[in-house]
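Below you will find the structure I want to go over with you.
Only one protein chain is missing; all other protein chains are in place.
In order of appearance the chains are A and B, and numbering begins at 1 in each one.
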Amino acid sequence: METVVFLISAAVILSGALGVIFSKNPVHSALFMVQTLFGVAVLFVLLEATFLAAIQVIVYAGAIVILFVFVITLLGVDRAEDLKVEPISGQRPLAVVLGASIFGIILTVLIVAVGGPTGEQVANTPIGDATDNTKILGEALFSTHVFSVELTALLLTVAVVGAVVLSTRPTKPLISTLDKQQNDNLEDELEEKGEE
Amino acid sequence: MLDLVWLIPAFPLVGFLTLICLGKSVREPIAGWLATTAMAGSFLSVLLVFIGMLLEKNENRQSVFTLFDWIPVGDFKVDIGFLADPLSITMCLFITGVGTLIHLYSIGYMHGDSDFNRFFTYLNLFAFSMLILVLGDNLLLTFLGWEGVGACSYLLISFWFRDPANATAGKKAFITNRVGDWGFMVAMFLIFFNFGSLQYLEIFEILESNQIAKTTTTFIVLMLFVGAMGKSAQFPLYLWLPDAMAGPTPVSALIHAATMVTSGVYLLIRVNPIMAEASTWSTGLIAWIGVGTALFAASIAVAQTDIKKVLAYSTVSQLGYMVLAVGCGAYTAAIFHMITHAFFKALLFLGAGSVIHGMGGEQDLRRYGGLRSLMPITAGTFIIGWLAIAGVPPFSGFWSKDEILAFAWDKSPLLWFVGIVTALLTAFYMTRQVILTFFGEPRYLADADADADADADAVGDIKPHESPWTMTFPLVALAVLSVVGGLIQLPFSSSTKRLEHWLEPSTFHNETHLHLSGSTLWVLALLALVTVVLGVGIGLSTYLKEKIDRQIFEKPILSNAWNFDSAVSKFMGGPGSKVFTAVAKFDKEVIDGAVDGTGQIVKKTASILRRSQNGLVRTYALGVGIGAVGLLIWFLTRATL
Partner (left out) sequence: MSITTTWYLLLAAILFSIGTTGLLVRRNPLIMFMCIELMLNAVNITFVSIGSHLNDLGGQLAVFFVLVVAAAEVVIGLALVVAIMRRRSRTNADDLKILGG
């Protein structure tokens, strides 16, 4: 039973990933990404990390991908980029080689390693069964790792503030007139290039 | 009082700095008196140190005073220090003494010159450099002074630089000196390489304890002699001295008679322990070059018409005698002759300057005549100088020259013979000069009548007059010294040989011992006397009594200095300049090319490497990925799984 579930979710994940990288339309890529994320969530359930599966769906698929779609529509980059041309020479072959070699390295490690993955226990907490997962996770987070949790809270606050600052349009010019002129010239150049 | 030695160069240095700061803001005689006072102060300090040294015992007379560390670089350590020993103090005595007199003289001589202050600035700088040269306790400090006097010589020779001929003379002096300096530098490198130190006392110690190869010491001595040849105007590097007469007469007196030109001889005497270790053929070579130069220059002086040029060639000739003495190992005799020569040559130059001043700038001997009644003091002192240089006893020149000739006979009778012929010529040309200047008919008046139409110079308006006291006082002082100067080293017995005993701490018993019997010495002295009388007699009969035709002696080849100078100029201008151009081209293309080429290579490599910075995020991401994969592979190959 588990095998089947695993194989199906693996197929879902991988096809979604391939769809992400091969789609011409960015919106399609976003939707394929949702597919991948759902597959990963199923995999988490299979591994008895139920809380994480829930979080994965809510945060990743629910928030982050929505964010992506918003930006796509905001920027109007829904027009396709030309996938046939590769301006940087040698990029594509090297990229494929790189990806293959990463996979190859991990494969080698997995095959050659004796005794499987080893390591020290970090949390000193055995994983309970599926129903207790949230409770145990919560206890561990807020007792041993409370400092890290507070830091992540700080991180999120900073991220929000940063996002607001980055996306406001400046009311007065941030750059001097000379730089602005250069900047404007550059923009005109880019626009010309864009229209070619 | 020996520790006052640092005052000796300090006075002229302060004088120089003050005069440089004052510039043209002080009016005429103040700068001159300032400079003279500085020199007098220096002379007083020397006297104090001298007295202090006299009070010490013979063995304690050599002391080193280090002011501060100058160059401490690894094994190479050079201090600013002064070596106060009999040799250096003797040199300082006559440098500062004669120097003070010449400074005083210059106040009168340079009166009315628009560059009065500049002259004294240079003179004080010169004095400072010369004192550093003599007092330095290591070769590098001596070299510093050496270069300093060379530079001052250039500045002073081309003092009236607005006339391009003077500037050229200055340049010639500097460049010829430079050739000698090369020899000095090579010697310094060798000494440091072999001895590990440049300090004189350390070198002498090492020389005593270790065995240094004879070829090394010979080569060092020869290189130092090349340096001495440049400074002391030996053949073939004498060319600059006659041209240096373009400078003002006090300069000729101070630099080119009494002090700077003796620095080459001083250097050789200072390193006499190294000379003692060198092979005998090298010292023989030095002696022969010395005596050859003496004869060569004396022959040229016979036919010169400029009063200063006669004295210039005479200086070269007398320096040849000093070098001969050094070559024979007679260091005391060389110093003795140096001292007496300083007295009488400075006297002669200053006297010539007085004559020139009185004659309104005229320097040609053929336009003088009968001046002794119009310039009595100048004439009297000049005659004393003449007698001294000719070698008439009991004047000082006789004793010093005789001593050198005795040592020359001991080394080789042929050397003595050449020396005696030179003495004959010396007596002859000096007599010629004195008679043409001070005796006979006043030719300047006769010329005035003849050339009144052709030459609108002030020749007809010459009113020869005696010079002011600032000029005549030094003449008298030097005349007195020329008379009594011989007393310091009379050869009669060991007790009268005061100079030899005094210099013993510096000569380290390297002095050649004279193996001549008393009777031989008497015969030699007598022969010298006969030669002098002969020379003076021939001179008198040619120029005063006009019994012998002077054209026998005044041959054009002699007045053109055996055409050596023009030959050198032709060579340097012709094939020489081709070599120089080739060397310059080599320097520009190969050496500069190598240096620039390195820069070019860096530039080209950078421009190739620059292509990796194309600003594209994806390229950088690719780079990161390749690096990560590389690291992973490397760690995996090392890890044990």
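The rule is simple: contacts are C-beta pairs under 8 Å (C-beta built on N, C-alpha and C of every residue); 3 or more make two chains touch, one makes a residue touch a chain.
Keep in mind the model is a prediction, meaning the values are calculated, not measured.
S.K.: In the whole complex, what residues of chain A lie against the chain that is missing from view?
M.R.: 2-3, 6, 10, 13-14, 17-18, 20-21, 23, 26, 29-30, 33, 36-37, 40, 43-44, 47-49, 51-52, 55-56, 59-60, 63-64, 67-68, 71-72, 74-77, 79, 81, 86-88, 91-92, 94-96, 98-100, 102-103, 106-107, 110, 116-117, 119, 121-123, 125-127, 133, 136-137, 140-141, 145, 148, 152, 155-156, 158-160, 162-163, 166-167, 186-187, 190-191, 193-194
S.K.: Which residues does chain B use to touch the chain missing from this display?
M.R.: Where chain B meets the chain not shown: residues 610, 613-618, 621-622, 625.
As a working rule, only the chains that are shown with their structure count from here on.
S.K.: Compute the distance, rounded to whole Å, between the mean C-alpha positions of chain A and chain B.
M.R.: 89
S.K.: Residue numbers of chain A touching chain B in their complex, please.
M.R.: 88, 91, 94-95, 98, 101-102, 105, 108-109, 112-114
S.K.: Sort out for me which residues of chain B touch chain A in the complex.
M.R.: Per the stated touch rule, the residues are 614, 616, 618-619, 622, 625-626, 629, 632-633, 636, 641.
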